[in-house]
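For this depiction, one protein chain was excluded, whereas all remaining protein chains were kept in their positions.
Moving on, here comes subunit A:
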């Protein structure tokens, strides 16, 4: 794998923090299933398989300094979803948080959407740093006073208290999906959002929980004719009428909601013809798109399939403008990866703030930074061994075959249980959050 120097513009990444248990025995409930920065980057939310959401807040040590070392500390933890049981189908509904999406901040409180397989919830996270004291009729602990004992009258006043962060569910959007929800995306109009499952996409209004509008339905009349499912969907960052959804066949459809109520006919279809020389039993699996993300400027979108990352220009449908191989050395191992189920892993991808670099995860706790402007890429590792404060991450190299050079790791030594599926990039700064199985690593750009 190529690994020339650091990331773009010779950014060097160094370790900042790691969150989570150290021991190797990972409890299944602690497995991180989603990571998301909010729009300012001040808050970082993670969801796990146990249905919990943990929010970290960036503490700015010294606001006057430009590139100060800032730390993320736990801000709020709450149980978002619980396991449920569908009695009609005799099926358990997992509490695992599939996605978290922040709403843009409108007032002092923060709002986020979190979803499991079936239900989306809108959570309000608010701070409380004062409380009323000095009630006439109530004691401090809440017990009511005997009216006969009251001889004086006072006006209750607000007094400061220790900061308390409260999370409360404001809306529960239930019963909208028959299949497993894989994506949610907030619209740029800040009033609606979409949720996508394997066969349908619904549009909701944030205020209305008992109704949703079906905008895409690819369920065939005869389920025997099913050939593809929806794997991800996202609203355009600026055009509130436009959204895209990706499929298991490696296609992306862009839809315009102004065209018709039900957007079954796409406005654009993005598809790259398959390379016949790479045909194998598993060609269809590895072409399935696991994530689709618009660039911040709304001109491009990025898709992740099993072996590569592709950047598409929204104006060109027949092929991507850029293709990056994430771990091409795995192509010869597809059969083993099929056996151990790794071939079904759904890797996510993300853009940096100015759309010049993209990042995605791989195995062995490796993650890849792909610099679009400089056409350079680097492989880095999230491991406890590089955990000294401000320790610069060394580029890693994987040896596909032949003689293994020093510092290279051979493909057969890769640990396929250590996978980085979820990564997030701070919207403005060079701070990244990388989730291993049950740990969250935060890396920052090296400051001199």
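We take it that contacts are C-beta pairs under 8 Å (C-beta built on N, C-alpha and C of every residue); 3 or more make two chains touch, one makes a residue touch a chain; residues count from 1.
Convention: contacts and distances are computed from a predicted model.
Novice: What name does the UniProt record list for the absent chain among "Tubulin epsilon chain", "Immediate early response gene 5 protein-like", "WD repeat-containing protein 46" or "Transcription elongation factor SPT5"?
Specialist: In UniProt, the chain that is not shown appears as "Immediate early response gene 5 protein-like".
Novice: Out of A:16, A:80, A:195 or A:288, which touches the unshown chain?
Specialist: In the full complex, the listed residue that touches the missing chain is A:288.
Novice: Can you say which of A:167, A:199 or A:215 touches the chain missing from this structure?
Specialist: A:199
Novice: Which of A:142, A:160, A:276 or A:402 touches the chain that is not shown?
Specialist: Looking across A:142, A:160, A:276 or A:402, the contact with the absent chain belongs to A:276.
Novice: Can you say which of A:21, A:60, A:259 or A:335 touches the chain missing from this structure?
Specialist: A:335
Novice: Across the whole complex, list the residues on subunit A that are touched by the chain not included here.
Specialist: 86, 88-94, 96, 117, 178-180, 182, 198-199, 222-229, 231, 248-249, 274, 276, 279, 281-285, 288, 335, 338-339, 341, 344
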